[in-house]
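Below is a structure I'd like to ask you about.
Heads up, one of the protein chains got dropped from this complex, but the rest are sitting where they should.
By written order: A, B and C. Residues from 1 in each chain.
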Amino acid sequence: MTKKSLDHVLKEYIDGIKSIYPKADYLFSNDTLFIVVPKEKLRDVTEFIHNKMDCYLRTCLGSDERPLLGHFALYHIFGDDRNGLNIVVKTYLDPKKPVAPTIMDIVPAADWCEMEARDLLGIEFEGRKQYRLVLPVGWPDNLHPLRKDVPYNIRPRPSAVGERITPPKTATATIPVGPYHPALHEPEYFELYVEGETVVDVKYRGFHVHRGIEKLGESRMNYQQVNFLAERICGICGFVHSTCYAQAVEKAAKIDVPERAKFIRSIVLEIERIHSHLLWIGVAAHLLGYDTGFMHAWRIREHIMVLAEFLTGSRKTYGINLVGGVRRDINEDKKKQAIEVLDKVEKDYMEYLKALLAVPEVKKRATETGILPKEDARKLSVVGPTARGSGLDRDVRRDVPYAAYNYVDFNVPVYDSGDNLARLLVRADEVIESIKIIRQLLDQLPKGPIMAEDFEIPENRAAVSLAEAPRGEDIHYIITGDGRPYRWKVRAPTYQNIPALKVMLKGAPLADAPLTIASIDPCFSCTDRIYVINETSARKIVRIGIGLCPG
Amino acid sequence: MSEYIKKSIWVFHLNTGSCNACDIEILDALTPYFDAERLGVKLVVSPRHADALLLTGPITYESLPKVIRAIEAVPRPRFILALGSCAVGGGIWHDTYSTIGGVPELLKILKNRGIEVDGVYYVPGCPIRPEALIYAVGILKGILQKKVKMRVRKAIA
Amino acid sequence: MSEDKPATSRSTILKALEIALKTGRVTRKYPFAEPLITDEFRGRIEIDEEKCIGCGACVLACPPNALELIEENGQRMIKYFIGRCIYCWRCIDVCPVNAIRGTRDFELATDNIDDLVDIVVHDMVKCSSCGSAFMTIRQKIYVIKKAPLTENYIDKDPKCRREKTLNALLKRRGGVMKYE
Partner (left out) sequence: MSLDFINAGLVLSSITTLLFIVPILDSIERKVKAAIHSRIGPPILQTWYDIRKLFAKKLSVIPNPFHVVFFLFLYMMLSIMSITYFITAVLVPMWNSIMVLIILITILQTTFIVLPFVTSNPFAIIGATREVLLVLVNEIVFFIAMALLIFFSGETYLSSLPYIHPTPAYLILAAILFIVGYVSCGRQPFDIAEAEPEIASGILVELTGPLLGVFVYANLVRRALFKLIPVYVLIAPFTGSNMYALITSLIILPILWVIYAGLAALFGRSRVDIAPVSLLKLYSILFSITIILYLVFK
């Protein structure tokens, strides 16, 4: 994209917004257009950006800026991937009684993030049904943990928690069905309403893993410590989160990261992707009752885990990202070993894949199940392999290159059928692409330092950063503060994909539900949100706790 | 009674707010390179079948009641294995508003409610290596000895 | 790569058997054999009580507060709680005297949580004017070695030092009031 066309696009946005609100303030920094509008004009501006300019909502967030400006602020972040642009719309809200207009009827995807802002900051949204989303049951109504006057370690009524045990609706008696059921792994759960063996409705219950990460990053920690916190948002795709965070700060502070550090980041990111996809393929095989497939996928994956440990010092949560660069270098010896491991893994993996797809049950049960048509996929704006399995060709690594991805050449596998098999094949192909990418990166690894020298992070700068996690695009938004982020917001890919499950599951056999749920590779540690639908006439309730960041 | 359990340890895994890293390492401990099954470990799907609960994560308020219910469902003798730094000491979020800060806090709550547990094992690691889980199983089985001990050392000026 | 789509390749269910035969048994017999660990693994840290000066730089850097600084009865304790450590080794990066060493130790399981505590106790220097303890003796030695001229005022804690400076300033200006 040339400079001229960017200017042109920007002018289009600014003119459009000026025509709605002539006094709108705007600022263009990095790849992000920041606009301030009053709350009365918010809905019109949203409509313009979302409907006229065909952007999609990345996320929205509230922020307590009373100590700075005497107001609450509400940010809506929109994305324009065709031009690689982010548009941040800021609205000031009353410091005493923050009330904002909802945009949920214009942008359905704003449902969860509005409710999250309500829970965490006490911002009320007019014109929609409001409910508790994030905080546990029994949490005091007027206590909003993300407000700056609330300490991060406040623990109201810890003893009251025990009283919240609700007896199960059916005669399941003492069995803790629900969050900790069959396919282990993660405590979020789905209630599948079934008639006979057919799923008639789905209800997702979540937020068991809400750990107060954003508040922690804004209060107890400093810039460098947050890297380690971000990595622990998710234990499977954690490095994406820490990279995304580090990039956001680097963008906001305009820090020049050495090329070598960028390469190392990309290499580790791709290693993480291979591990994540192999893990998922193994679990998918297990869900189909094919344990041999599970074991061998994880056997091959073990080489990657050992390689990750050899390169970074830990099998998972690698802990090598810092704002400004990385902590561990890749020397010639490591490079050689990495290539050896990759060769072996590629060979074993190709063979394994043949074996897996030869099993009749795997093919039969993955084909034509859990179908997500392309139109639905586009409407719900799903991301990652879920989108690519439904024929949407989008990948942040290629569309908005970050780290060292603009130095490599790779394919983005896309399948059109939208069923579980398509999503399986997308991941299967991506493993091979990732191996290809790592080879290229190792080959071109530039010389130089791995850490930027002496930099300062100025206050009150903001940036949006994107990264392609194994499950889709990851978004971090940051406002810098004194020694630590003033506001830090994370949007994980699973957030975008979960609503698609309803489409995939309805009317499908119960036996396919675990695979279908797993097929979006949900990562609840990252997501932590709730999807609520109306309970319809269902005879039996089966609660299924599928975990999985796929696992 | 618990002698018999040493030969056959059925475990039920609860994620109580962990980041998944420990959880995938638990699964990894069952896979070919580590094969916990050779030590009699089996991952079961209901706490009613279990002998030991594998807890990962700092125990969020939202998951606490469910954890307590799961512990109650395990027939005695029952054990708890606190896996990973989050479960042992609350980890990086040991003092945030939405967690209780690890298994030691959970044990206090259990004690108040009169729920007995026959043994608790702490396995630090972030995440735990699969070998660390196998090591803990070895201690539970009595074939290994613990290596760590509280240390207080004086720095002599 | 994409021309040879694995989905289309012909194969039977016996392929798995072939892989199994070719691979053989891969299990490491840990704990009876060596673990699957590389030299780069970050395990528990080890504080060298001979070198540690008790400055607390590691405590400030530690993301999960596994390292804590506790002061009581004229003693300062650096408390390392292994059970909360995330093994990031940031403390090793920031230690000014290289007193912290990383190990590959992961065999840390125990049935008693107190086993996971490691404390280094430092004696502290008392302020020559107000008597409150404010730094460790080792820290004082370190500072004097690094910056010899500090000997004159190192005995006072920062509060008393400021007081002294301010009083001196006031005196010079002819004032008699004492800074409180």
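Following the convention adopted for this analysis, a residue touches a chain if its C-beta (ideal position, glycine included) is under 8 Å from a C-beta of that chain, and two chains touch if they have at least 3 such contacts.
Bear in mind that the values here come from a model prediction, so they are computed numbers and not experimental data.
Novice: Wait, the hidden chain, what does it touch out of the ones we have here?
Specialist: Even though it is not drawn, that chain still touches A, B, C.
Novice: Which of A:76, A:265, A:286 or A:423 touches the chain that is not shown?
Specialist: Of all options in A:76, A:265, A:286 or A:423, contact with the hidden chain holds for A:286.
Novice: In the full complex, which residues of chain A touch the absent chain?
Specialist: 170-175, 177, 181-183, 194, 197, 285-293, 295-296, 299, 359-362, 364-365, 509-514, 540-542, 544, 546
Novice: Spell out the interface residues on chain C facing the chain that's missing from view.
Specialist: 13-14, 16-17, 20, 23-27, 29
Novice: In the complete complex, the non-displayed chain touches which residues of chain B?
Specialist: Its contact residues with the unshown chain are 1, 4-5, 7-8, 10, 31-33, 35, 37-38, 40, 42, 44-46, 48-49, 51, 73, 75-77.
Keep in mind that, in the parts below, only the chains that are shown with their structure count from here on.
Novice: Is the chain-to-chain touch network here best called a line, a ring, a star, complete, or other?
Specialist: Contact map by chain: complete.
Novice: Applying the document's contact definition, name the chain pair with more C-beta pairs in contact, B-C or A-C.
Specialist: When the contacts at B-C and A-C are counted, B-C has more.
Novice: Hey, how far is the Cα centre of chain A from the one of chain B, in Å?
Specialist: For chain A versus chain B, the centre distance works out to 28 Å.
Novice: Calculate how many whole Å lie between the centre of chain A and the centre of chain C, each centre taken as the average of the chain's C-alpha atoms.
Specialist: Going by mean C-alpha positions, chain A sits 32 Å from chain C.
Novice: At which residue positions does chain C touch at least two other chains?
Specialist: 26, 36-37, 63-65, 86-87, in rising order.
Novice: Taking each residue of chain A in turn, which ones touch at least two of the other chains?
Specialist: Residues 220, 228-229, 232, 296, 299, 302, 314, 317 of chain A touch two or more partner chains.
Novice: What residues on chain C touch chain A, complex-wise?
Specialist: 1-2, 5-7, 9, 11-13, 15-16, 18-20, 23, 26, 36-42, 61, 63-65, 86-90, 93
Novice: Hey, which residues of chain B end up touching chain A in the complex?
Specialist: Result: residues 12-25, 27-28, 31-33, 43, 45-48, 57-58, 60-66, 68-70, 72-73, 91-93, 95-100, 109, 112-113, 126-127, 129 of chain B touch chain A.
Novice: Okay, in this complex, where on chain A does chain B touch?
Specialist: Those residues of chain A that touch chain B are 135-139, 145, 150, 152-155, 158-159, 161-162, 164-165, 174-176, 178-182, 184-187, 207-213, 215-216, 220, 228-229, 232-236, 238, 279, 282, 294-296, 298-299, 302, 305, 314-317, 523, 525, 547, 549, 551.
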